[in-house]
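A single protein chain has been omitted from the complex, and every remaining protein chain is retained in its original position.
So, chain A:
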Amino acid sequence: MGTKIGCREGDCGACTVLVGDLENGELQYRSFTSCLTPLGNIHGKHVVTVEGINMDDLNPIQQCMADASATQCGFCTPGFVMSLAGFCLSDQDANQQNAVAAIDGNICRCTGYKSIERAAGKITELMQQKGNQEAVEFVTANNILPGYFASIKERLQKLSLALNGELNQPASTAQFAGGGTDLYVQKPEELKEANVRFLYNKDVLKGIRKTGNKCFVGPSATVTDLQGSEVMRQYFPNFNKQVKLISSTPIRNMATIAGNFINASPIGDFTIFFLALNATLVLSDGNKTRELPLHKLYKGYKTLDKRPEEFIEQIWFELPGKNTFFNFEKVSKRTHLDIASVNTAIQLTVVDGTITEAHLSAGGVGPIPKLLEQTSEFLRGRAVTEEVINDAIDIAQSEISPISDARGTSGYKRLLLGQLIKAHFIALFPHLQVKKLLLSHSS
């Protein structure tokens, strides 16, 4: 009863629960929006609602919320409390920034958030004594959360993970589901009756690893998995900053990379990201596999070069060398927890001031997530100058066909893409004259 229904599309966080799972033998808790979570995705896991963290009196997380007057109508409150409990159970550093990040998927219409920030600050103080202790051990030992959490690891280990009959499902009639974060927004009713094949929990489809100069990303890796990956952290130092612009903590905990690709939204953030990385997919129908460059997957609006029985078995891309630069930009009506008006990514290799390789992608500017091939081609062999950038923007304009919708008018999206292309270069090449670029717009 404490878990509230707010929006049914993962955008308000009122229904947030925690899901505990063993990852490499370690117990990890992550926040999920329960509205988008099919039972198939929590098989073998520990699901915690607000009832599961209630103690005899208010637990310290709840006490901090009450003390800070961080609850008014109270309808969003259990969701916030669960997200904050997720923060306490995580292995992140106990700082205010991480505490606030844990509630980036929770909407409150009453408080204006400042009191919730103050509560998060007090909870952070509680957690600062954790040190190197394991989170579950610390929170149970200090009566922050109920003692039973200490036994969950062992209990999960004893569970049988085989799903009844799952392996016998004929692939051709099945609807694949990854994290389900868009699928269950688009057709929740239909999926109730459908023969769904859940890929989310398949260990073989998870994991991020480096082999030679290639990075292999398991298609069922979540965004959170990607954020936790050493490879990504090493090669994309701004990754976490960029990811902060993409959805919210619970959605990142649930959403898979392949799901983002297959969903084929013209604005999919990770699609745009991986298009600029020139990623390649390995598709499988269970017997045969084939490779396909990501940008070739999209044939038209939500039309894919993929047979219904095929699923993504692997994703790989070449890791950037020392002369290769990457940037991702996204602007949306609300900076965080929103779908982009326009997003774009770029990967440039620059040798002695000349661009030798370029991949520029853009979303929200046409029916498919787009690799701007002509613009990329134009950039190859050219120097990084203000003039080249402006010419590139002109070419990009000829490659796109944005429409007016709730995320902006077509004119705005055109202007914005130009600005974001400038932003790529300003971010990557400090020698450029910012003023010249800012004023070079002709309207």
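The rule is simple: contacts are C-beta pairs under 8 Å (C-beta built on N, C-alpha and C of every residue); 3 or more make two chains touch, one makes a residue touch a chain; residues count from 1.
Note that in this section contacts and distances are computed from a predicted model.
Missing chain, UniProt name from the options "Serine/threonine-protein kinase RsbT", "ATP synthase subunit b", "Cation:proton antiporter" or "Xanthine dehydrogenase molybdopterin binding subunit": "Xanthine dehydrogenase molybdopterin binding subunit".
Checked against the hidden chain, the listed residues A:Cys12, A:Leu126 or A:Leu205 yield one contact partner: A:Cys12.
The omitted chain makes contact with just one of the residues A:Glu26, A:Glu387 or A:Asp405: A:Asp405.
Within the whole complex, the absent chain has one touching residue among A:Asn213, A:Asn238, A:Thr289 or A:Thr335, and that is A:Thr335. Among the residues A:Gly112, A:Gly321 or A:Gly381, only A:Gly112 touches the chain that is left out of the figure. Those residues of chain A that touch the chain absent from the view are 1-9, 11-12, 14, 49-51, 54, 58, 61-63, 65-67, 69, 71-78, 81, 100, 103-104, 106-117, 185, 189, 329, 331-339, 341, 405-409, 411-412, 415-416, 419-420, 422-423, 426, 434-435, 438, 441, 443.
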